[in-house]
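Some chains omitted; the rest stay in position.
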């Protein structure tokens, strides 16, 4: 998964930009993305799609022409969606437009200003002391023009139209953990899931943050009723425990399955309610009037967040693989779960139906035979039973499948 | 408010009596009371309106004609609704009819016996030792006759017929904190509220305790469905913290608003369930078959209760004003609260609608913008939102009103 990261991370992936479009093209070679284009100026519910933005040369120089800062060195050196500028400014005025992060003085901060526009540069806090002259020339050759915001999706059809959506955002120039790690895990999961058939239909979405999801949903309202669950993925490569952010509903089957898998598979993780761990596109999918229950899985927080230190050096294939396995297991249970409903009456004659489990073969199952038998009333799923009895989903699934094969239950 | 108290407190305000009627007339000069007369003998649900009672001379004297006790000195010297008597009794028999309060030996107790009648005197416990003679003459010139129980109400019409009722009791001769303080605060609130328009209709009721409320409700059953909330007021002048008694339902909007206001406005207060703080007419309004949620606000308990020490000296204008402000704030929230319901979809484009609040202007509001936006589903009122977010009602109201003014919400 690091290959995708290494190839794309340094691109100028602003929300409507050539760098973003190039990144989409790159991924299209791996999975067959369908690309939705929404033109600048389109009203998307309460939002409006911004113009495409690009930046040519940009620098700060002293009046002798010595460059003090040059965009060529790093895409972060100007704020995303900066206005163009070309003038001589006093040091005092320059300082108002020079963004730094005093908490991380050796790194260039990532700044953006999509809607209340201004011009601006970003620089290491440590470097401020270099600005000793009285006046500087500031130059940004940026351009705003009609363009198209691009949202892409890849759909794997299942037995049903009911859809599980996975979302990651592809924007944020030169950021790695914030965005690209979610993208690469999502792409890998999509590839793996395309090899099998599933109960649910799966949609894998790559979007520019927030406006991308709002634009996609508002232009495709007919899809919304089919979306049953969602997972937002990002910040999965750094060295921190996983953080599960619950859906707005807070206790859907997806919330419970995700918590169950994390409890069983991980030594440690943390969990928080909707919008209390980390904010992202779940606010669009799971927000007012949309209400698709969407969890978010990340390894937030991490100290390099939104600085030039969020680079390939802080993420690892091992972490990405752990996250990927976790999400696949959540999807496995979600997809295979069903509600068994009893056809029999009275306690089942276990030995007569070969349903007796010797404790020497599976002690936990042996102890819970009767409890499982009592929970087949059609009001609990196989997962619910496993969770209530603190058992492995697979063990319960296999045992309940036996009841199905003997004609003792139906699937609701 | 002390003026009303000073003018009325010493009157013989028994439940059906001239003193009670005079007090009503006095208050009618301040607010335009409508007076309902219910004749003695009228069946009121399971109750019957008692006769009018009056007392002329009453005294105890020794056989030489020396008066040992004289009603002229204090209205409390005979029990309310005492039977007439005129006979020579032994000291032993007298003692059976002489009521004292040993816990407060310097004060005359307030005693009454409306339904199981007897004759009786009340006296300071300290004075019992003065009764050294063998025999005494007891004389009470009391009279029972057909009369009318009087319940008065003052109504301020609102935008809707849905009514909030405030109740205080005007009976209890020579008592001040117990009854009259509730009356004077109620009258002042009525005067203040008459100056503005309101959502709810407000009814201000002055009644003789219990029988007054039962009589009023039973003779005006058509009003009951309109009564949405009620507040009973009494004992508001003494030096003690406020006591909030919840409604029988226990968690109505009124209960929650009253608790919220007390928590925010008072250093300290206590709270208890229905009928566990102090018993009054909420048992009629909020009782079986009526069910109007009625809280009670008082400063109960106080040591002078039901004795001649409950006089103007133990109450203060300052305490009355604090209680009045508290109740007005409860009514303010109750009246101005509404349920906002979202018309928008997705997260609102805040900067596009000028709904962004800078943290330097209102930090608490800034932190809660998103939470407020998520709570506009039509299942919570503005007050609910303020309470859940631990915010000022006015702040939330003003912010949600902005959504209304931008056409982003409706009022349910």
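To keep things simple, chains are lettered A and B as they appear, and every chain counts its residues starting from 1.
What we mean here is this: contacts are C-beta pairs under 8 Å (C-beta built on N, C-alpha and C of every residue); 3 or more make two chains touch, one makes a residue touch a chain.
All of these numbers come straight from a predicted model, not from anything done at the bench.
Visitor: Given 2 shown copies, how many make up the whole thing?
Guide: Number of identical chains in the whole complex: 3.
Note that in this section only the chains that are shown with their structure count from here on.
Visitor: Starting from the mean Cα coordinates of subunit A and subunit B, work out the distance between those two points in Å.
Guide: The mean C-alpha positions of subunit A and subunit B differ by 59 Å.
Visitor: Where on subunit A does subunit B make contact in their complex?
Guide: Touch list, subunit A to subunit B: 44-48, 115-116, 210, 214, 217-218, 248, 274-275, 279, 283-284, 287-290.
Visitor: Subunit A touches which residues of subunit B in the complex?
Guide: Touching subunit A: residues 342, 344-349, 351-353, 370-371, 373-374, 376-377, 408 of subunit B.
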